[in-house]
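Only one protein chain is missing; all other protein chains are in place.
Per-chain residue numbering starts at 1, and chain names A, B and C are given in the order in which the chains are listed.
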Amino acid sequence: MPREIFEIPDRVETLSILSADGSLDEELAPAIDDDLLIKLYRFMLLGRRFDERLLNLQRQGRIGTFPPVSGQEASQVGPVSVLEEEDWMVPSFREAVAEMWRGRSMESIIISASGFSEGASEAGEGNNLPVSVPVGSQMLHAVGIGWGMKYRERKNVVMTFFGDGATSEGDFHEAMNFAAVYRAPVVFICQNNQWAISIPRSKQTRSKSIAQKAVAYGMPGIQVDGNDILAMVAASREAVDRARNGEGPTLIEAVTYRMSVHTTADDPKRYRKDDEVESWRAKDPLTRFAGYLSEKGLLDEEKIQAVESEIKESIQAAVDRAEEKMKSMGDPMDMFEHTYEKRPAYLEEQRELLARELKEEGNHG
Amino acid sequence: MPREIFEIPDRVETLSILSADGSLDEELAPAIDDDLLIKLYRFMLLGRRFDERLLNLQRQGRIGTFPPVSGQEASQVGPVSVLEEEDWMVPSFREAVAEMWRGRSMESIIISASGFSEGASEAGEGNNLPVSVPVGSQMLHAVGIGWGMKYRERKNVVMTFFGDGATSEGDFHEAMNFAAVYRAPVVFICQNNQWAISIPRSKQTRSKSIAQKAVAYGMPGIQVDGNDILAMVAASREAVDRARNGEGPTLIEAVTYRMSVHTTADDPKRYRKDDEVESWRAKDPLTRFAGYLSEKGLLDEEKIQAVESEIKESIQAAVDRAEEKMKSMGDPMDMFEHTYEKRPAYLEEQRELLARELKEEGNHG
Amino acid sequence: MAKLNMVQALNLALRQEMEKDDSVIVLGEDVGVDGGVFRVTDGLIDRFGEGRVVDTPLAESGIAGMSIGMAIYGLRPVAEIQFSGFAYHCFHQIESHAARLRLRTQGAVTVPMVLRAPYGGGVRALEHHSESREAYWAHMPGVKMVIPSGPRNARALMVSAIRDPDPVIFYEAKALYRAFREEVPDEEETLPIGESQIVREGTDLTMIAYGAMIRPVLEAADELEKKKGVQTEVIDLLTVSPLDDRLFTESVKKTGRAVIVHEAPRSFGPGAEIVSRLVEKSFYHLEAPIARVTGFDMVIPLFAREKAYIPSAGRIFRAAVQALETEP
Partner (left out) sequence: MAKLNMVQALNLALRQEMEKDDSVIVLGEDVGVDGGVFRVTDGLIDRFGEGRVVDTPLAESGIAGMSIGMAIYGLRPVAEIQFSGFAYHCFHQIESHAARLRLRTQGAVTVPMVLRAPYGGGVRALEHHSESREAYWAHMPGVKMVIPSGPRNARALMVSAIRDPDPVIFYEAKALYRAFREEVPDEEETLPIGESQIVREGTDLTMIAYGAMIRPVLEAADELEKKKGVQTEVIDLLTVSPLDDRLFTESVKKTGRAVIVHEAPRSFGPGAEIVSRLVEKSFYHLEAPIARVTGFDMVIPLFAREKAYIPSAGRIFRAAVQALETEP
């Protein structure tokens, strides 16, 4: 070296297989059996329809604030579809459909969105963590879990989700660095949906891609068309295989789009143009995949209608179950559970105080 | 893109001009006038000798813990030498010689190391911030200052120092990202001295270089031989010029070595081999630069002796001044100053309490 | 003079200070184009441009740390943390630098910044969006912890906070943002930081509170008067730290009885310091144990249960009755 270009050994790539116009790169297409193809489609559609129903419930005041997934179905379903049951999934807060794939019931999501802590009790089952609201904070937990897998010599992997906004948090950096240093079996899925509430991707960071941030950690990075379910499956498989084989973590940037509001408390008209939303509608992951499946002869109008009505019914059944369950929920006394395994004396005193208070309120209205 | 290598526009380079064996790359050598060359040498030597004297004082119990700079003289003096007075300097905690170049007196450093807050009062003068102990936390302040320069349309720059260990902190990441997003005129100088207390560079991060971390932020990065004062001056000039011209921040990795203890509380024998220290001694920035200056006819044995004794005297004078000043320092009542601009009532009460206490103690021993 | 809610009143304070002083800079997540998720900074970007109303990347330590640098450089940053539950991300920047630089440099470097954050429950929000942990900041020497209780004092305190030479943590009760309107004068109005106020005079009992709790406290005080003929003195701290103990210790010397109310968890909470000051300064006048009506010692529950967590007028009333019925 007097003055030379520094050779960075870490590769950053881009991947797209089924493009927005429907053309397919046969060579790159991952092998997926027909049942799984249909299952992928069903969950993506479920994500979309569940969103619509929740929006509806929210507008009626029957549930509280929630973050829709619409537009991001492929970037969520693709990655989780390659996990084994024993693997772990560490979500952020916008992964309803990934959580459902991993076994979380629709009613538990509705119950959570209605302000009942009971909704999160299913999370934590089946090697999935619950929703994590503080942006970027959960990736480190995935690293700890991955470290544990290595320590216990298990051939498992842990997958964690986060947004483009989350990459600005210090915890993203620390998680990526720790994962690389310990070669922990972690797959980092950044859903770059172009927005962090009102902040566009271009104001979040000056780097040309999120994927290239992997270079800072000596980790492979790949930028994937996040609306292309085939590409998401292919990239995720590769990353999961690498992790499982002891070759360490990978950063996957899924380039996608948040087609709806940030949460139901948000008004995107204040900060983004309809044009932009429209241009992304043309890249919709669902229609693109439906087209592919039709070409393949796996889907036709009738089959689509069958899936639609099965989904509609299952959502309705979940809403009914949730509303039924919630009738017997909400006893305020329950709040005294689960701060510690054993309640300290002063919390017991406060519990008795609340019991008296509720009785008084009952008496005096 | 079906599957392609992602083209990262941000360049990462390496730079070395005066190599350890004394050979010089004439083409790359920066123009530095003779006076400045001698000044650079004098300060580098001052850094080394001041260290030695402080170590001595510390062993005698006359001062407290301090972090030596030995080995890193070029990577500190080179960068600050290209700053204008109006520019800002935001140090970490190991930049004694950079601080001295910027005008901090030796006695103030001694006074600080003796546990007197009075030692830091000079910091903050002349557009320099005081020592920052929490690793990595100060870079964000540099970004805020740089943002301010841009806002005020001043043609100034701010330079901030930190170690290889600091690059693991979340605040490093946030500072780099903010600086790049706002194109703030910040020059980031990472002194990669191979160690963070007992943690070697290789366990700090898996990336091949620190310089390549710039890629994550869409910022240019350069890995410089940090024991080569000419290369440090050249790279710093370039980065400062870029910042001054509104082209934003740069990351400079100065590859250097901590030749001494982490601080005087540390015992490096526990974690590193003498061999390693010896191999770096061969790359000593001082002997290398002295050789160059001798070749150039700017230095000979006599001149070296003159500088040595001038430095020795000035250090002795500073020690004397510090010890003289400290005689009248240490009134505990002073601690009630400077928590807020105006002392709240309860602090005034506590102040009176301490005054009574000190009187009591005086009475009862 | 216009009738404004607290969001509008804060917006007015920011706008006027920005007009008066070009060193005032607003920054934070979504404060620019979106006008803040609660609209406190609404319209400022149109008036002052994105050079002064700065949308930041999603990084709280970055926001706080950059603000510290701005303040050092001579600017007056007003940084928003989107919810106080995310202010812990920058706890170290505030503790290690904002709160200490004055001391560290013997007054040579100061950090006149404001860190705004919505706090508290009552708006059916998600987890982490309803916290009331002002005690963390109150225990931190070198910063000031301010919490207004209505539109008018919010505006006046915000102006004072911006002009304050020291770092101010400014918590805004979400439950008050649009709860009611007050006349807020167009002309400049300030309120001294570090001074509490008597907002209702009385002789029988002293209630001490701040922020969103002032409303249920006043309601309880009215009930006490109506139902029991009790005259309650109510003190609004306005500044939690540096704590002004003058008014409330004097008041309790007169009334002999005190009820302290906050939404924050009880143990090691703000009320404990108020109790201690009362014990230190009004001990011989106390006729009954001081009562604390507070959130319970747990994370505030999700919204289906939060009503039972947050002190209500009824709970305050009953605690007061108990304090009054206790014989000295």
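Brief remarks on what is shown
One rule holds in what follows: a residue touches a chain if its C-beta (ideal position, glycine included) is under 8 Å from a C-beta of that chain, and two chains touch if they have at least 3 such contacts.
The shown structure was predicted, so the numbers you read here are calculated from the model rather than taken from an experiment.
With respect to the full assembly, the chain omitted from this view is in touch with A, B, C. In the complete assembly, the contact with the undisplayed chain comes from A:145, out of A:145, A:166, A:222 or A:286. Summary of contacts with the chain left out: across C:75, C:290 or C:304, the touching residue is C:290. Of the listed positions C:27, C:45, C:103 or C:247, the one in contact with the omitted chain in the full complex is C:103. When the full complex is taken into account, the listed residue touching the unshown chain is B:204, out of B:204, B:227 or B:250. In the full complex, subunit B makes contact with the omitted chain through residues 64-65, 93, 112, 114-117, 133-136, 165-166, 168-170, 196-199, 203-205, 265-266, 270-271, 329-330, 332, 334-336, 339, 346-347, 350, 354, 357-358, 360-361, 364. Although one chain is not displayed, subunit A still touches it through residues 88, 117-118, 120-121, 123-125, 129-130, 132-134, 137-149, 151-152, 170-171, 174-175, 177-178, 181, 337-341, 344-347.
Where subunit C meets the missing chain, the touching residues are 85-86, 88-89, 91-92, 95-96, 99-100, 103-104, 127-128, 133, 135-136, 138-139, 141-142, 241-243, 265, 267-273, 275-276, 279-280, 283, 286, 288-290, 292, 297-299.
Throughout what follows, only the chains that are shown with their structure count from here on.
Taking each chain's centre as the average of its CA atoms, subunit B and subunit C sit 40 Å apart. Those residues of subunit A in touch with two or more other chains are numbered 168-170, 203-205. Residues of subunit C in contact with at least two other chains: 56-57, 59, 61-62.
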